[in-house]
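Showing just some of the chains, left in place.
So that you can tell them apart, the chains are marked A and B in the order they are listed, and the count of residues begins at 1 in each.
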Amino acid sequence: MDRKWNLMSFAVVLGLSEVAILILFGIFVDYGWDGTPVSLRGQFLHDSHGNPNYRGPGTSAQELSQSRVSIPDSYSMFQDVHVMIFIGFGFLMTFMRRYGYGGVGFNFILASLVTQWSILMRGFFEMPENHYRIRLDMNKIIAAEFSAGTILISLGVVLGKLSPVQYVIMVVVETVLAMVNEYIVLYLYGAVDVGGTITIHLFGAYFGLALARTIHRREWSTDMFNDLKYGTHYNDLFSMCGTVFLFMFWPSFNAALAVGDSRYRAIFNTYLAISSSVIGGFVTCWIVKNGKFTMDIVQNGTLSGGVIVGSVCTLYLYPWGSILCGLMAGVISSLGFHYVTVSHNIN
Amino acid sequence: MDRKWNLMSFAVVLGLSEVAILILFGIFVDYGWDGTPVSLRGQFLHDSHGNPNYRGPGTSAQELSQSRVSIPDSYSMFQDVHVMIFIGFGFLMTFMRRYGYGGVGFNFILASLVTQWSILMRGFFEMPENHYRIRLDMNKIIAAEFSAGTILISLGVVLGKLSPVQYVIMVVVETVLAMVNEYIVLYLYGAVDVGGTITIHLFGAYFGLALARTIHRREWSTDMFNDLKYGTHYNDLFSMCGTVFLFMFWPSFNAALAVGDSRYRAIFNTYLAISSSVIGGFVTCWIVKNGKFTMDIVQNGTLSGGVIVGSVCTLYLYPWGSILCGLMAGVISSLGFHYVTVSHNIN
């Protein structure tokens, strides 16, 4: 009976979370201006320029202009980010033998849960400016995908260390904390973080590391990881598939919430930085591994260029600046993964 | 000699179908307004508003506005649907050991044939309003992809039960019947079915089930299916790949032919419904399978949210309504797959 409960607790917690989401959506969430028929748009306040204004006087000009972005501008970038979250992250981890079909499935479940949950949580922080309603628009669901990215990064750190039900509890709690962190960084400090280096990548990684340290036990370092890290030729191919999808769509990730000419810079800077980190990562891996490529270094090195320019990608970095950032990120990240052996114990 | 003919009949029927398509395209099909140089646009009639009107007085205002949709609006959604048809459906079935590379190849052949064939067949029904010409535009090829979806759903039901040449004959005949059904449902009854739940998913499934019942023989239920359904770790990963691509691009599928603010609602409703059906499907599977995920339930449950809101996705469902639809679809679909054992015999 107790064992039965342990097994079923995953389904119960996951199911109840979704029911809670359903009820909270019923109370708080409605379509935004774009998805509302013209005849019903009278419910929206307008600012002095006649623009729909559902965030109140505190709305910045930049955010207002975002709310008028047409479908094609944002939508194809949203779909690119969607692929990164569900295919990219899902298959990234398949280089470990045990993290195969079940791992991709867990990625699928947790990302689906967090996208919905984070629409609510982010919405709550913005509600006071928003007539106490949460209005769905394209930027809301792009931001929801970003939050899924945060928890998947943490998931990568604690992979294989928690039970299914613990993963569900982890992501529900982490999403709340990530929103608090985002509120502090973006609203209180006013930091610029369009590609989410601080609020997504750093937060996700440190949350995962902190959690891993808390639950760390000595015996894991020895046998379980050798087993976990063992992969075959085909595991590596699936893993490359995930890595390459993350690589390809990173310019969309960094540019999705940028506007005007800074969106172009976000695309060009990310494109150059991440291409350079591919070179930097592979070169470093070849040197330190004596003419071999290992998946763990390659995966970390090649993608580091996208992370490193995340916060600064809308700035006027110059193209050579992006290449320099990416190249150094690729080299340092690969060296770090090779030499900082504690990461082998924890991660 | 007879055996040789049996073998070659596939190539002969497939080749002759393509030649017939070539001849019919030569007689009936031309580029639409968008793909015609300005100097040649005089051939198009114009309505009283000065819009190009190549469908005659019967054209609805909605369809006219669709014919003016610019490339980016529709094109990225078309490509998403294209990926669903060729990657999503192709790899969905790879969880069966026998349906590997050959199955993906058959999917590739049949979908290529049906996209072209359905442009002709759908065009014939619209020709009387259209000066007896078929004009290619972006919506025509999106609709062609939808028809490919119809036959691939039927294909999933009769998989492994027909010979190659029979598959070709099946899809050629089914496309004609699907167009008749579409004409009855959309034009005679005037049903709203923007995401194709009725004309694509239901028609495809029932056509396949009817065909399977006709050709059903008892011995299939016993040995052949156990063999067909057996898969390995890697089969499951390929299959997850197909499932996740279908999941990701379903909002594009439902929204591709919607216009204006209803396109936004189609995106948001589908996004929420399909995410919820992922949770509903996995939770139900975990409970009925005692803490395991089986590919057949997962594939059906997770995608049911996209199907269920297909017809209604442009309505003002409210976000919680989409979540409720999706959650129930995921649960009911998974329960059905588990308990209705006749489906194991037929499907």
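Criterion: a residue touches a chain if its C-beta (ideal position, glycine included) is under 8 Å from a C-beta of that chain, and two chains touch if they have at least 3 such contacts.
Computed from a prediction, not measured in an experiment: that's the story for all the values here.
Taken over the full complex in this file rather than the chains on view, the one protein sequence occurs as 3 copies, with 2 of them shown.
Just so we're on the same page, only the chains that are shown with their structure count from here on.
One finds 31 Å separating the Cα centroids of chain A and chain B. Considering their complex, residues 7-8, 10-11, 14-15, 17-19, 21-23, 25-26, 29-32, 34-38, 71-72, 75-76, 79, 82-83, 86-87, 90-91, 94, 100-102, 104-105, 108-109, 112-113, 115-116, 136-138, 141, 234, 238, 241 of chain A touch chain B.
Put simply, chain B touches chain A in their complex at residues 70, 72-73, 76-77, 80, 233-234, 236-237, 240-241, 244-245, 247-249, 252, 261-265, 267-268, 271-272, 275-276, 278-280, 282-283, 286-287, 290-291, 293, 295, 298, 302, 316, 318-320, 323-324, 327.
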